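Have a look at the structure below, then the notes.
Omission of a single protein chain aside, the complex is shown with its protein chains in their original locations.
On to subunit A.
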Amino acid sequence: MNISLNWIKEFVNLSGLKVEDIKNKLTAHTVEVEQIIQQGDRFKNVVVAKILDVSKHPKADKLQIAIVDIGQEESLKIVCGAPNISTGQLVPLAMVGAILPNGLEIKKAEIRGEQSFGMLCAEDELGLGKDHAGIMILDKQAKVGQNFAEYLNLNDIVLEIDNKSISNRPDLWGHYGISRELAVLFDLKLKKYESKELKIKKQKEDIKNIEVEIKAKKLCSKYLALKIDNIKIEDSPDWLKEKLLAIGVKSINNIVDATNYVMFELGQPLHAFDSDAVDKIIVRMAEKNEKIITLDDNEKKLEENDLIIASSKEAIAVAGVIGGKNSEINNTSNSIIIESANFDAVSVRKTAQRLNSRTDAAMRFEKGLDPNLCLLAINKVAEIIKKLCPKAIFDFPIISVDNLNDKERIIELDLLWAEKIIGQKIESKEIKRILESLGLIIKEKSKNILDINIPSWRLKDLLIKEDIIEEIIRIFGYNNIVPILPKTEIIPPEKDYEMEMEGEIKNILSLGYKFSEIYNYSFVSEDQLLKLDLDPKNYIKLLNPLSSQHTLLRQTLSTNLLSNIKSNQAKYENINIFEIGNIFLNIAGGPNKDNDSSDSLPYQEKKLAIALAKDKKESFRGLKNVVFNAVYELSNGLELEFLPTESIISWADKKEKCLLILEGKEIGFLAKIDEVIAGKNGIKKETAICEIDFKNLLNIISKFGKKEYESLAKFPSINRDLAFVIDKKILFNDIKKEIKGFHDLITEVDLFDVYSGQNLEADKKSMAFHINYHSKEKTLTNEEVDVIQNNLIKKMEEKFGSKVRDF
């Protein structure tokens, strides 16, 4: 929103104030001023030029060549298409480098072989009106070479205000509201807003006033209509044009300009209808499939929850948003109806949004306007129209239909409480000054207790005593409040175990195993899943996705990690990455949905996924090493087991895949990606991924992963190496379990070699173990160990058909 300081000066005396100070104060206390626009800057490089000579363009009949004087030594040559130029005229010239209001940048050009050093401008090209008939001819007071802005007497300064910063302040959407704030901030006097009540001579009996019927009472709390006859539509006078031009609003005609003028001054949008198109005004909801062609020549399809203004025949405006073409005033309009109404904020916003028509009016209505503005605004516009069209006939009183049950609001403020919340004493005299200058009415109820009556224009945003605190301290200055560090009891913060362990495993993986952490989106696409043979059916869908890439909520982290492998594989030989993030399942079991009901959100849990991709074929084993040791470290020594399984994630290799088992519980899986699927997904490296249920992992660690000192061995242990030749199908897990469980004195079993090939039968492998024998009570003798070992060999032969391998 643009605010003209010249306009503001009609309500507060700004003399002596620097514009920088105005900007800074407004920003620090009220609204964000994005920039200061010197109005003269609008016409940089546009100057008054005198035409010295006009000749025909040698190669183009419709073009002329003008030689112009701009008060400098050399005159300029300009190619011009307009027919109305002649020697001696004073005209606006946009020189090379000028940027016109429509965005056109003027450059040196060659037009049909003739050089041109600028452009002579018509009114519309300068954003000054609609006229494009010919070059704007300036009056005799214009000085050759004079800056065009200076010629137009554009000396205004405009503040550009961030609309977002006033979204909760409907009272600030006009010059008067901003003036009120400035008066408070600089402790100046605010001029009372003058709006003369319209006086009507006795209404003639033979003509009928307009009839207003509000059907949608909930959405229209007030509707004022004023019929004015004998109007003459013409251009606005300069003062009005200039005022609107200053804030970047194009002049249209006297009536439209008058309604806009009042809107930008008070914040109350008005609309003017041509009476010929309006036999009656009905405020109602649109009917299904009802259509309207709006002022901007677009046909809009309306819906049943759009509020519209209609005649007895058809829609004539979308309420609070935009007028209809059918009732638009035009050059021949003679009788008009001015609407000043209050429409429901939400309804206007939704309709404006859907119709993609966020007009100045809609932007104001959607903030929730003060209904008391309606009368003020309609009286004001009547006053202006009287001035603009002295012959206008005001035969009709303002029709007012009112569905308002406006209540006053009184907020009680305890000054001691205020001091406690602010953390600093602000003198009650200062508090009263601030609040009263904002228009709040204060009654002292008792010592330190104020009753504060909220004015109508602040009913929307001042609801509770905390709102009053904000008013006090924002005017006092947030930056004038002295910072204090809170004094509290020393309570060491309770630690969230899961978050702490998350930090720990991240450190282990990145610092210890040189894996890099990835953040992937929480979303995946159907296409991505299908390519990995995953079924998208049970995935939670976004109702309103931004793109087809992000439509479903991820159920595993590996989907996106596989994409990371693909996108990085050309640049890195090895890819070591991991991610910790949430997945979302389409089943109940998540946190509660609200404080009261037992409804729950979908199940969400944190996963840890690690991916390893290599050119050399060792990703499965390599990743097993990483995950085993990382878990070992995180858990203070729990050993992960790898359990073969058939059913695992869809994209897994047929053989190189397993479940991860910790203390007998499944915590995740580890698998290499199947070659065919890898090919389909463009993954060129051998890739293995493991994915762990983080909460499960932590539950087990918190239960079993306790570190306890073990007294140092008093007696030496005996180590024997033993290799079994055994059927290839028999799994290490089973063999190890058998050896380890064979005797109490066997304390450690470590596999150190697996061999198959030469000297062994084709279906056999050799597995060599370090087997550690140890007793806590005595030193074992070789003979004792020999007995156990011989029995073990026998048992292994019985169970697995294994033979001891001789080296």
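We take it that a contact is a pair of C-beta atoms (placed from the backbone, for glycine too) under 8 Å apart; a residue touches a chain by one contact, two chains touch by 3 or more; residues count from 1.
Assume contacts and distances are computed from a predicted model.
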Per UniProt, the name of the complex member that is left out, chosen from "Phenylalanine--tRNA ligase alpha subunit", "TonB-dependent Receptor Plug Domain", "C4-dicarboxylate ABC transporter permease" or "Sulfatase": "Phenylalanine--tRNA ligase alpha subunit"
Residue in contact with the excluded chain [from A:Asn168, A:Asn230 or A:Ser650]: A:Asn168
Touching the absent chain when the full complex is considered, from A:Asn520, A:Asn696, A:Ser717 or A:Asn733: A:Asn520
Absent-chain contact - pick from A:Leu530, A:Leu601 or A:Val754: A:Leu601
Absent-chain contact - pick from A:Ile422, A:Leu659, A:Ile677 or A:Leu745: A:Ile422
Contacts of subunit A with the absent chain, listed as residue ranges: 27-30, 32, 165, 167-169, 346, 349-350, 353, 420-424, 464, 466-467, 469-470, 473-474, 478-479, 481-486, 488, 490-496, 498-499, 503, 506-507, 509-522, 540-546, 550, 553, 560, 563-564, 567-568, 571-572, 575-577, 581-582, 584, 586, 590-591, 593-595, 599, 601-602, 604
